[in-house]
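With one protein chain withheld, the remaining protein chains of the complex are depicted in position.
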Amino acid sequence: MSATATCPPAETTRHRVDVAFGMAIFIGAWSMAFLTLFLSFLIIRHRQPQWPPPGVMLPSLGLAAAGTAVLLASSVALHAALRRLRAGARGFSARWAAGLLLALVFAGLQTALWTGTWRAGAYPDSGIYEGLFYMLTWFHGAHVACGLVALLWVAGAAARAGAPRLSTASSVAVFWHFVDALWLVLFVGFFLV
Amino acid sequence: MRGGTTIETVRRPRAGLLGALPALLGLLLAPAARAQDVVHRWAPNPPASSYGERFDHLFALITMLIGVSFAIVLVLLVVPVIRDRARPGHKASFDHGSSLHDKRFTAIVSVVVFVVLDAWVLWVTMKDLREGYWNIPRPDVPDVLRVELLAQQWSWNFRTPGSDGQFGTADDIVTLNELTVPQDRPVVINESSKDVIHSLYVPDMRVKRDANPGSINELWFQPVKSGDFQILCAELCGYAHYQMQGKLHVLPQEQYDAWQTEASRIALAAWDENDAEARWAWEFKE
Partner (left out) sequence: MSGDHIHPRPTSFLRRYVFSTDHKVIAKQFMWMGFVWLFVGGVMAMMIRWQLAHPGVPVPLVGKLFYPRSSGAVPPDGYNTLFTMHGTIMIFLGLTPLMIGAFGNFCIPLMIGARDMIFPTLNMLSFWTLVPGALVGLFSLFVPLGAAEGGWTAYPTLSSTIGTPGTGETMWAISVFLIGASSIMGGINYITTTVRLRAPGMTWGRLPLTVWGLFFTSILNVLFLPVIGSAMILMVLDRAFGTSFFVPATIAHGGGGDPILYQHLFWIFGHPEVYILILPAWGFVGDLLSFFARKPAFGYKVTVGAMAAVTILSAVVYGHHMFTTGMTAMLGESFMLLTMIISVPGEILFFNWLHTLWRGNLRLTSSMLFAMGVIFVFGLGGLTGIYLATISTDIYLHDTYFVVGHFHLTMAASALFGTFAACYFWFPKMYGKVLSERLGKLHFWTTIIPLTIVFCTMFVSGYGGMPRRYYDHTGNPYTAELQWLNDITTVAAFVLGAAQLLFAWNVIKTVAGKRTAAQNPWEVGTLEWTVPSPPPHHNFDSIPLVVTGPHEFSNPAIRDGKDWIYQTEPLAS
(Lines give C-alpha, C1' and ligand atoms only; values in the text may rest on other atoms or scores of the structure.)
Protein backbone atom coordinates (compact mmCIF):
# COMPACT_ATOMS: atom_id res chain seq x y z
CA MET A 1 0.00 0.00 0.00
CA SER A 2 1.42 3.38 -0.91
CA ALA A 3 1.03 6.58 1.05
CA THR A 4 -1.22 7.96 -1.65
CA ALA A 5 -3.91 5.27 -1.36
CA THR A 6 -7.39 6.59 -0.56
CA CYS A 7 -7.76 7.79 3.02
CA PRO A 8 -9.69 6.41 4.80
CA PRO A 9 -9.53 3.03 3.09
CA ALA A 10 -12.69 1.09 2.45
CA GLU A 11 -14.03 -0.36 5.68
CA THR A 12 -12.65 -3.75 6.64
CA THR A 13 -14.13 -6.34 8.97
CA ARG A 14 -11.16 -5.76 11.24
CA HIS A 15 -12.04 -2.09 11.52
CA ARG A 16 -15.63 -2.95 12.37
CA VAL A 17 -14.43 -5.15 15.22
CA ASP A 18 -12.12 -2.37 16.43
CA VAL A 19 -15.00 0.08 16.55
CA ALA A 20 -17.30 -2.45 18.19
CA PHE A 21 -14.67 -3.07 20.85
CA GLY A 22 -14.30 0.63 21.54
CA MET A 23 -18.08 1.03 21.70
CA ALA A 24 -18.31 -1.84 24.18
CA ILE A 25 -15.89 -0.08 26.52
CA PHE A 26 -17.72 3.20 26.05
CA ILE A 27 -21.04 1.57 26.96
CA GLY A 28 -19.32 -0.03 29.95
CA ALA A 29 -18.09 3.34 31.17
CA TRP A 30 -21.47 4.94 30.68
CA SER A 31 -23.17 2.07 32.44
CA MET A 32 -21.00 2.76 35.48
CA ALA A 33 -22.07 6.40 35.40
CA PHE A 34 -25.72 5.50 35.16
CA LEU A 35 -25.38 2.79 37.80
CA THR A 36 -23.94 5.38 40.16
CA LEU A 37 -26.85 7.74 39.60
CA PHE A 38 -29.48 5.01 39.75
CA LEU A 39 -28.08 3.41 42.90
CA SER A 40 -27.87 6.85 44.50
CA PHE A 41 -31.53 7.29 43.64
CA LEU A 42 -32.42 3.95 45.22
CA ILE A 43 -30.41 4.69 48.37
CA ILE A 44 -31.88 8.16 48.84
CA ARG A 45 -35.36 6.87 48.11
CA HIS A 46 -34.89 4.14 50.71
CA ARG A 47 -34.12 6.75 53.34
CA GLN A 48 -37.37 8.60 52.86
CA PRO A 49 -39.98 7.70 55.47
CA GLN A 50 -42.61 7.47 52.74
CA TRP A 51 -42.44 7.07 48.96
CA PRO A 52 -43.74 8.93 47.15
CA PRO A 53 -43.56 11.62 49.84
CA PRO A 54 -47.00 12.85 50.86
CA GLY A 55 -48.44 15.77 48.93
CA VAL A 56 -45.98 15.50 46.07
CA MET A 57 -47.16 16.02 42.49
CA LEU A 58 -46.54 12.91 40.44
CA PRO A 59 -45.36 13.27 36.82
CA SER A 60 -47.73 11.89 34.20
CA LEU A 61 -47.49 8.09 34.10
CA GLY A 62 -49.36 8.08 30.80
CA LEU A 63 -46.79 10.26 29.08
CA ALA A 64 -43.96 8.19 30.50
CA ALA A 65 -45.57 4.93 29.37
CA ALA A 66 -46.25 6.31 25.90
CA GLY A 67 -42.66 7.44 25.73
CA THR A 68 -41.47 3.96 26.66
CA ALA A 69 -43.48 2.40 23.87
CA VAL A 70 -42.28 4.94 21.31
CA LEU A 71 -38.68 4.52 22.36
CA LEU A 72 -38.86 0.74 22.06
CA ALA A 73 -40.42 1.12 18.62
CA SER A 74 -37.61 3.44 17.52
CA SER A 75 -35.02 0.87 18.58
CA VAL A 76 -36.86 -1.82 16.64
CA ALA A 77 -36.87 0.42 13.57
CA LEU A 78 -33.15 1.08 13.85
CA HIS A 79 -32.47 -2.61 14.30
CA ALA A 80 -34.44 -3.34 11.13
CA ALA A 81 -32.52 -0.63 9.31
CA LEU A 82 -29.20 -2.20 10.28
CA ARG A 83 -30.28 -5.60 9.06
CA ARG A 84 -31.03 -4.02 5.69
CA LEU A 85 -27.67 -2.28 5.71
CA ARG A 86 -25.81 -5.52 6.30
CA ALA A 87 -27.74 -7.16 3.49
CA GLY A 88 -26.99 -4.44 0.96
CA ALA A 89 -28.50 -1.12 2.07
CA ARG A 90 -31.85 -1.33 0.23
CA GLY A 91 -34.61 -0.12 2.52
CA PHE A 92 -32.09 1.17 5.04
CA SER A 93 -32.97 4.85 4.73
CA ALA A 94 -36.70 4.37 5.22
CA ARG A 95 -36.27 2.32 8.39
CA TRP A 96 -33.60 4.61 9.76
CA ALA A 97 -35.83 7.62 9.10
CA ALA A 98 -38.67 5.86 10.92
CA GLY A 99 -36.38 5.28 13.89
CA LEU A 100 -35.29 8.91 13.85
CA LEU A 101 -38.89 10.10 13.65
CA LEU A 102 -39.94 7.93 16.58
CA ALA A 103 -36.93 9.21 18.51
CA LEU A 104 -38.10 12.76 17.90
CA VAL A 105 -41.58 11.80 19.08
CA PHE A 106 -40.03 10.45 22.27
CA ALA A 107 -38.16 13.71 22.76
CA GLY A 108 -41.44 15.52 22.31
CA LEU A 109 -43.20 13.33 24.87
CA GLN A 110 -40.36 13.90 27.35
CA THR A 111 -40.63 17.63 26.86
CA ALA A 112 -44.37 17.38 27.48
CA LEU A 113 -43.64 15.43 30.66
CA TRP A 114 -41.34 18.18 31.91
CA THR A 115 -43.62 21.03 30.94
CA GLY A 116 -46.36 19.25 32.84
CA THR A 117 -44.39 19.06 36.06
CA TRP A 118 -42.89 22.53 35.64
CA ARG A 119 -46.27 24.17 35.12
CA ALA A 120 -47.59 22.41 38.20
CA GLY A 121 -44.84 24.07 40.22
CA ALA A 122 -42.57 21.05 40.70
CA TYR A 123 -38.97 22.28 40.39
CA PRO A 124 -35.67 20.53 41.21
CA ASP A 125 -35.50 22.35 44.54
CA SER A 126 -39.12 21.61 45.49
CA GLY A 127 -38.20 18.47 47.34
CA ILE A 128 -36.22 15.28 47.17
CA TYR A 129 -38.76 13.48 44.97
CA GLU A 130 -38.74 16.22 42.37
CA GLY A 131 -34.97 16.51 42.60
CA LEU A 132 -34.50 12.82 41.87
CA PHE A 133 -37.06 12.91 39.04
CA TYR A 134 -35.31 15.77 37.27
CA MET A 135 -31.84 14.35 37.90
CA LEU A 136 -32.67 10.98 36.36
CA THR A 137 -34.66 12.30 33.44
CA TRP A 138 -32.30 15.17 32.63
CA PHE A 139 -29.31 12.82 32.62
CA HIS A 140 -31.23 10.53 30.31
CA GLY A 141 -32.44 13.50 28.25
CA ALA A 142 -28.89 14.73 27.69
CA HIS A 143 -28.08 11.36 26.12
CA VAL A 144 -31.26 11.43 24.06
CA ALA A 145 -30.10 14.77 22.70
CA CYS A 146 -26.68 13.40 21.79
CA GLY A 147 -28.35 10.34 20.28
CA LEU A 148 -30.62 12.49 18.15
CA VAL A 149 -27.64 14.38 16.77
CA ALA A 150 -25.93 11.09 15.97
CA LEU A 151 -29.08 9.67 14.32
CA LEU A 152 -29.35 12.81 12.20
CA TRP A 153 -25.73 12.58 11.23
CA VAL A 154 -26.08 9.00 10.02
CA ALA A 155 -29.24 9.98 8.14
CA GLY A 156 -27.25 12.76 6.54
CA ALA A 157 -24.44 10.39 5.59
CA ALA A 158 -27.01 8.06 4.03
CA ALA A 159 -28.53 10.96 2.08
CA ARG A 160 -25.10 12.03 0.79
CA ALA A 161 -23.44 8.73 -0.01
CA GLY A 162 -26.40 6.40 -0.38
CA ALA A 163 -25.44 4.41 2.67
CA PRO A 164 -23.40 5.15 5.79
CA ARG A 165 -20.44 3.08 6.95
CA LEU A 166 -21.70 -0.01 8.76
CA SER A 167 -19.49 0.59 11.80
CA THR A 168 -20.78 4.13 12.23
CA ALA A 169 -24.44 3.21 11.84
CA SER A 170 -23.98 0.18 14.06
CA SER A 171 -22.30 2.23 16.81
CA VAL A 172 -25.02 4.87 16.75
CA ALA A 173 -27.70 2.19 16.86
CA VAL A 174 -26.01 0.48 19.80
CA PHE A 175 -25.84 3.82 21.59
CA TRP A 176 -29.52 4.34 20.96
CA HIS A 177 -30.37 0.86 22.25
CA PHE A 178 -28.35 1.74 25.36
CA VAL A 179 -30.37 4.94 25.81
CA ASP A 180 -33.48 2.79 25.40
CA ALA A 181 -32.31 0.27 28.00
CA LEU A 182 -31.51 3.10 30.45
CA TRP A 183 -35.00 4.43 29.99
CA LEU A 184 -36.55 1.03 30.67
CA VAL A 185 -34.68 0.76 33.97
CA LEU A 186 -35.66 4.33 34.81
CA PHE A 187 -39.28 3.79 33.90
CA VAL A 188 -39.58 0.68 36.01
CA GLY A 189 -37.54 2.03 38.90
CA PHE A 190 -39.06 5.47 39.16
CA PHE A 191 -42.51 5.35 37.62
CA LEU A 192 -43.74 1.86 38.25
CA VAL A 193 -42.19 0.60 41.47
CA MET B 1 27.47 7.66 28.33
CA ARG B 2 27.36 4.24 26.75
CA GLY B 3 25.60 3.29 23.58
CA GLY B 4 26.89 5.87 21.21
CA THR B 5 25.88 9.27 22.52
CA THR B 6 28.43 12.02 22.43
CA ILE B 7 30.30 12.45 25.68
CA GLU B 8 29.19 15.51 27.60
CA THR B 9 31.85 18.05 28.46
CA VAL B 10 32.27 18.03 32.18
CA ARG B 11 31.45 21.33 33.85
CA ARG B 12 31.82 20.48 37.48
CA PRO B 13 31.83 23.87 39.21
CA ARG B 14 28.56 24.87 37.53
CA ALA B 15 26.87 21.67 38.62
CA GLY B 16 28.20 22.03 42.15
CA LEU B 17 26.86 25.53 42.47
CA LEU B 18 23.50 24.41 41.14
CA GLY B 19 23.47 21.75 43.80
CA ALA B 20 24.27 24.21 46.54
CA LEU B 21 21.54 26.56 45.43
CA PRO B 22 18.60 24.60 46.79
CA ALA B 23 20.33 24.21 50.14
CA LEU B 24 21.12 27.92 50.21
CA LEU B 25 17.55 28.84 49.42
CA GLY B 26 16.32 26.56 52.18
CA LEU B 27 18.62 28.10 54.74
CA LEU B 28 17.76 31.64 53.71
CA LEU B 29 14.10 30.96 54.17
CA ALA B 30 14.51 29.06 57.42
CA PRO B 31 12.85 30.72 60.41
CA ALA B 32 14.99 32.38 62.99
CA ALA B 33 15.79 30.15 65.95
CA ARG B 34 12.71 29.98 68.09
CA ALA B 35 12.84 30.82 71.78
CA GLN B 36 12.85 27.68 73.92
CA ASP B 37 9.55 28.54 75.60
CA VAL B 38 7.41 25.80 74.05
CA VAL B 39 7.83 22.10 74.75
CA HIS B 40 9.09 20.23 71.70
CA ARG B 41 6.83 17.23 71.66
CA TRP B 42 7.28 14.44 69.10
CA ALA B 43 4.91 11.81 70.51
CA PRO B 44 1.43 11.87 72.02
CA ASN B 45 0.99 12.46 75.74
CA PRO B 46 0.56 9.25 77.72
CA PRO B 47 -2.93 7.82 77.16
CA ALA B 48 -5.55 9.05 79.60
CA SER B 49 -8.31 6.58 78.82
CA SER B 50 -8.92 2.97 79.78
CA TYR B 51 -8.38 1.49 76.31
CA GLY B 52 -6.11 4.27 75.04
CA GLU B 53 -2.90 2.40 75.73
CA ARG B 54 -3.97 -0.27 73.24
CA PHE B 55 -3.20 2.29 70.54
CA ASP B 56 0.29 2.88 71.87
CA HIS B 57 1.02 -0.85 72.09
CA LEU B 58 -0.25 -1.63 68.61
CA PHE B 59 1.52 1.39 67.16
CA ALA B 60 4.75 0.14 68.69
CA LEU B 61 4.15 -3.37 67.38
CA ILE B 62 3.49 -2.16 63.84
CA THR B 63 6.54 0.10 64.01
CA MET B 64 8.71 -2.83 64.97
CA LEU B 65 7.30 -5.01 62.20
CA ILE B 66 7.66 -2.44 59.45
CA GLY B 67 11.01 -1.31 60.78
CA VAL B 68 12.38 -4.82 60.27
CA SER B 69 10.67 -5.11 56.87
CA PHE B 70 12.04 -1.83 55.63
CA ALA B 71 15.51 -2.63 56.89
CA ILE B 72 15.40 -5.83 54.83
CA VAL B 73 14.27 -3.86 51.76
CA LEU B 74 17.10 -1.37 52.27
CA VAL B 75 19.70 -4.11 52.53
CA LEU B 76 18.34 -5.75 49.37
CA LEU B 77 18.55 -2.37 47.62
CA VAL B 78 22.00 -1.37 48.80
CA VAL B 79 23.83 -4.66 48.35
CA PRO B 80 23.24 -4.81 44.55
CA VAL B 81 24.29 -1.16 44.22
CA ILE B 82 27.61 -1.96 45.82
CA ARG B 83 28.22 -5.51 44.68
CA ASP B 84 26.53 -5.70 41.28
CA ARG B 85 27.53 -2.36 39.77
CA ALA B 86 28.31 -2.58 36.07
CA ARG B 87 32.04 -2.79 35.46
CA PRO B 88 34.23 -4.33 32.77
CA GLY B 89 34.04 -8.10 32.80
CA HIS B 90 31.07 -8.21 35.16
CA LYS B 91 27.99 -10.02 33.96
CA ALA B 92 24.42 -10.26 35.22
CA SER B 93 23.01 -13.64 36.08
CA PHE B 94 20.30 -14.66 33.63
CA ASP B 95 17.14 -15.67 35.43
CA HIS B 96 13.51 -15.02 34.46
CA GLY B 97 12.35 -16.09 37.88
CA SER B 98 9.61 -18.15 36.26
CA SER B 99 10.61 -21.60 37.48
CA LEU B 100 8.30 -23.59 39.71
CA HIS B 101 10.78 -23.17 42.54
CA ASP B 102 10.65 -19.40 42.16
CA LYS B 103 6.86 -19.34 42.10
CA ARG B 104 6.69 -21.51 45.19
CA PHE B 105 9.22 -19.32 46.96
CA THR B 106 7.20 -16.22 46.07
CA ALA B 107 4.05 -17.83 47.41
CA ILE B 108 5.74 -18.83 50.67
CA VAL B 109 7.21 -15.36 51.18
CA SER B 110 3.79 -13.80 50.49
CA VAL B 111 2.11 -16.00 53.05
CA VAL B 112 4.81 -15.33 55.65
CA VAL B 113 4.63 -11.59 55.04
CA PHE B 114 0.84 -11.64 55.29
CA VAL B 115 0.89 -13.62 58.51
CA VAL B 116 3.59 -11.51 60.14
CA LEU B 117 2.63 -8.04 58.91
CA ASP B 118 -1.10 -8.35 58.43
CA ALA B 119 -2.64 -11.29 60.23
CA TRP B 120 -0.81 -10.60 63.48
CA VAL B 121 -1.85 -6.96 63.44
CA LEU B 122 -5.41 -7.92 62.49
CA TRP B 123 -5.63 -10.26 65.44
CA VAL B 124 -4.48 -7.59 67.87
CA THR B 125 -6.71 -4.87 66.47
CA MET B 126 -9.82 -7.05 66.44
CA LYS B 127 -9.28 -7.68 70.10
CA ASP B 128 -8.75 -3.98 70.77
CA LEU B 129 -11.86 -3.05 68.84
CA ARG B 130 -14.13 -5.64 70.42
CA GLU B 131 -12.84 -5.14 73.96
CA GLY B 132 -12.27 -1.42 73.76
CA TYR B 133 -13.28 0.95 71.02
CA TRP B 134 -16.53 -0.73 70.02
CA ASN B 135 -17.38 -2.02 73.44
CA ILE B 136 -19.86 0.77 74.13
CA PRO B 137 -21.40 0.26 77.59
CA ARG B 138 -24.96 -0.98 77.28
CA PRO B 139 -27.82 1.09 78.74
CA ASP B 140 -28.07 -1.05 81.87
CA VAL B 141 -24.47 -0.40 82.94
CA PRO B 142 -24.55 1.90 85.96
CA ASP B 143 -22.56 5.11 86.30
CA VAL B 144 -22.42 5.80 82.57
CA LEU B 145 -22.32 9.50 81.81
CA ARG B 146 -24.28 10.18 78.65
CA VAL B 147 -23.38 13.23 76.61
CA GLU B 148 -24.96 14.71 73.53
CA LEU B 149 -22.69 16.71 71.27
CA LEU B 150 -24.01 19.06 68.62
CA ALA B 151 -21.11 20.38 66.58
CA GLN B 152 -21.42 23.54 64.54
CA GLN B 153 -19.24 25.95 62.65
CA TRP B 154 -17.06 26.53 64.74
CA SER B 155 -17.79 25.36 68.25
CA TRP B 156 -18.82 22.35 70.27
CA ASN B 157 -22.14 22.25 72.12
CA PHE B 158 -22.14 19.63 74.86
CA ARG B 159 -25.23 18.55 76.80
CA THR B 160 -25.38 16.31 79.84
CA PRO B 161 -28.77 15.28 81.19
CA GLY B 162 -28.38 16.50 84.77
CA SER B 163 -29.69 14.60 87.77
CA ASP B 164 -32.99 13.54 86.17
CA GLY B 165 -31.07 11.56 83.52
CA GLN B 166 -33.32 12.84 80.73
CA PHE B 167 -32.21 14.90 77.78
CA GLY B 168 -34.23 17.94 76.84
CA THR B 169 -35.33 18.85 80.36
CA ALA B 170 -34.74 21.96 82.40
CA ASP B 171 -31.78 20.62 84.39
CA ASP B 172 -29.70 19.72 81.28
CA ILE B 173 -26.21 21.17 81.56
CA VAL B 174 -25.20 22.72 78.24
CA THR B 175 -21.66 23.92 77.80
CA LEU B 176 -19.84 25.54 74.92
CA ASN B 177 -16.43 24.18 73.89
CA GLU B 178 -15.97 22.52 77.26
CA LEU B 179 -16.97 19.12 78.55
CA THR B 180 -16.64 18.18 82.21
CA VAL B 181 -16.71 14.50 83.08
CA PRO B 182 -15.91 12.41 86.14
CA GLN B 183 -12.81 10.25 86.35
CA ASP B 184 -13.08 6.43 86.12
CA ARG B 185 -16.63 6.38 84.81
CA PRO B 186 -17.56 5.53 81.22
CA VAL B 187 -18.60 8.46 79.04
CA VAL B 188 -20.85 7.68 76.06
CA ILE B 189 -21.28 10.44 73.51
CA ASN B 190 -23.94 10.86 70.83
CA GLU B 191 -22.55 13.16 68.14
CA SER B 192 -24.32 15.13 65.47
CA SER B 193 -23.86 18.40 63.63
CA LYS B 194 -25.94 21.44 62.81
CA ASP B 195 -24.34 22.24 59.51
CA VAL B 196 -21.28 20.53 58.00
CA ILE B 197 -19.33 17.42 59.00
CA HIS B 198 -17.02 17.91 61.99
CA SER B 199 -15.05 15.32 63.93
CA LEU B 200 -14.51 15.10 67.66
CA TYR B 201 -10.87 14.30 68.33
CA VAL B 202 -9.44 13.94 71.84
CA PRO B 203 -5.85 12.80 71.24
CA ASP B 204 -5.06 12.08 74.88
CA MET B 205 -8.05 9.73 75.09
CA ARG B 206 -7.11 8.25 71.69
CA VAL B 207 -10.64 8.74 70.35
CA LYS B 208 -12.08 10.27 67.19
CA ARG B 209 -15.49 10.13 65.57
CA ASP B 210 -17.16 12.25 62.90
CA ALA B 211 -20.14 14.42 63.77
CA ASN B 212 -22.44 14.26 60.75
CA PRO B 213 -25.44 16.48 60.03
CA GLY B 214 -28.61 14.43 59.84
CA SER B 215 -27.37 11.39 61.76
CA ILE B 216 -26.05 10.38 65.17
CA ASN B 217 -22.73 8.67 65.81
CA GLU B 218 -21.76 6.96 69.04
CA LEU B 219 -18.43 7.16 70.79
CA TRP B 220 -17.26 6.14 74.24
CA PHE B 221 -14.24 6.30 76.49
CA GLN B 222 -13.40 6.06 80.18
CA PRO B 223 -10.92 8.63 81.55
CA VAL B 224 -8.40 7.17 83.99
CA LYS B 225 -6.68 10.42 84.94
CA SER B 226 -7.97 13.78 85.94
CA GLY B 227 -6.87 16.96 84.25
CA ASP B 228 -7.55 19.10 81.21
CA PHE B 229 -7.31 17.51 77.79
CA GLN B 230 -7.37 19.07 74.34
CA ILE B 231 -10.35 18.69 72.02
CA LEU B 232 -9.65 19.31 68.34
CA CYS B 233 -11.77 19.19 65.20
CA ALA B 234 -10.58 16.54 62.79
CA GLU B 235 -12.73 17.09 59.71
CA LEU B 236 -12.38 20.14 57.49
CA CYS B 237 -15.36 22.34 58.26
CA GLY B 238 -14.61 25.74 56.83
CA TYR B 239 -12.12 28.51 57.21
CA ALA B 240 -12.11 28.42 61.02
CA HIS B 241 -11.63 24.66 61.22
CA TYR B 242 -8.28 25.22 62.96
CA GLN B 243 -9.92 27.35 65.65
CA MET B 244 -12.57 24.82 66.58
CA GLN B 245 -11.01 23.71 69.82
CA GLY B 246 -12.31 22.67 73.15
CA LYS B 247 -11.28 21.37 76.51
CA LEU B 248 -12.18 18.14 78.23
CA HIS B 249 -12.12 18.57 82.04
CA VAL B 250 -11.83 15.31 83.95
CA LEU B 251 -12.55 15.72 87.64
CA PRO B 252 -12.26 13.22 90.49
CA GLN B 253 -15.69 11.98 91.51
CA GLU B 254 -16.27 14.29 94.52
CA GLN B 255 -15.20 17.38 92.62
CA TYR B 256 -17.37 16.32 89.72
CA ASP B 257 -20.39 15.91 92.01
CA ALA B 258 -19.81 19.39 93.37
CA TRP B 259 -19.44 20.76 89.86
CA GLN B 260 -22.57 19.04 88.66
CA THR B 261 -24.67 20.31 91.52
CA GLU B 262 -23.61 23.88 90.87
CA ALA B 263 -23.97 23.54 87.10
CA SER B 264 -27.48 22.06 87.42
CA ARG B 265 -28.49 24.94 89.65
CA ILE B 266 -27.31 27.46 87.09
CA ALA B 267 -28.99 25.51 84.29
CA LEU B 268 -32.34 25.45 86.08
CA ALA B 269 -32.09 29.15 86.74
CA ALA B 270 -31.25 29.88 83.12
CA TRP B 271 -33.99 27.66 81.68
CA ASP B 272 -36.11 29.54 79.18
CA GLU B 273 -39.34 27.92 78.03
CA ASN B 274 -39.47 30.02 74.90
CA ASP B 275 -35.95 29.42 73.64
CA ALA B 276 -36.58 26.59 71.19
CA GLU B 277 -33.11 26.61 69.76
CA ALA B 278 -31.59 26.05 73.18
CA ARG B 279 -33.54 22.81 73.49
CA TRP B 280 -31.70 21.03 70.70
CA ALA B 281 -31.55 17.63 72.42
CA TRP B 282 -32.65 14.30 70.94
CA GLU B 283 -33.61 10.95 72.36
CA PHE B 284 -30.33 9.31 73.29
CA LYS B 285 -29.28 6.61 70.83
CA GLU B 286 -28.04 3.62 72.81
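So that you can tell them apart, the chains are marked A and B in the order they are listed, and the count of residues begins at 1 in each.
The definition used in the following text is that a residue touches a chain if its C-beta (ideal position, glycine included) is under 8 Å from a C-beta of that chain, and two chains touch if they have at least 3 such contacts.
Worth saying up front: this structure is predicted, and the values here are computed from it rather than measured.
**Q** For the chain that was dropped from the view, give me its touching partners among the shown chains.
**A** A, B
**Q** Taking the full complex into account, find the residue in B:Phe158, B:Tyr201 or B:Trp220 that is in contact with the omitted chain.
**A** B:Tyr201
**Q** Can you say which of A:Pro53, A:Gly108 or A:Gly156 touches the chain missing from this structure?
**A** Reading the full complex, the residue touching the unseen chain is A:Pro53.
**Q** Which chain A residues would touch the chain omitted from the figure, given the whole complex?
**A** 1-5, 7-9, 12, 14-15, 17-18, 21-22, 25-26, 28-30, 32-34, 36-37, 40, 43-44, 47-48, 53, 123-132, 134-135, 139
**Q** So that we can see where the missing chain sits, which residues of chain B does it touch?
**A** Touch set of chain B with respect to the missing chain: 1-6, 8, 10, 15, 18-19, 21-23, 25-27, 29-31, 34, 38-44, 54-55, 58-59, 62, 65-66, 69-70, 73-74, 76-77, 79-81, 84-86, 90-98, 102-103, 106, 109-110, 113-114, 117-119, 121-122, 125-126, 128-129, 132-134, 153, 195-197, 199, 201, 203, 206-210, 212-215, 217-218, 230, 232-243, 245.
Basically, only the chains that are shown with their structure count from here on.
**Q** Go ahead and note the Å separation of the Cα centroids belonging to chain A and chain B.
**A** 48
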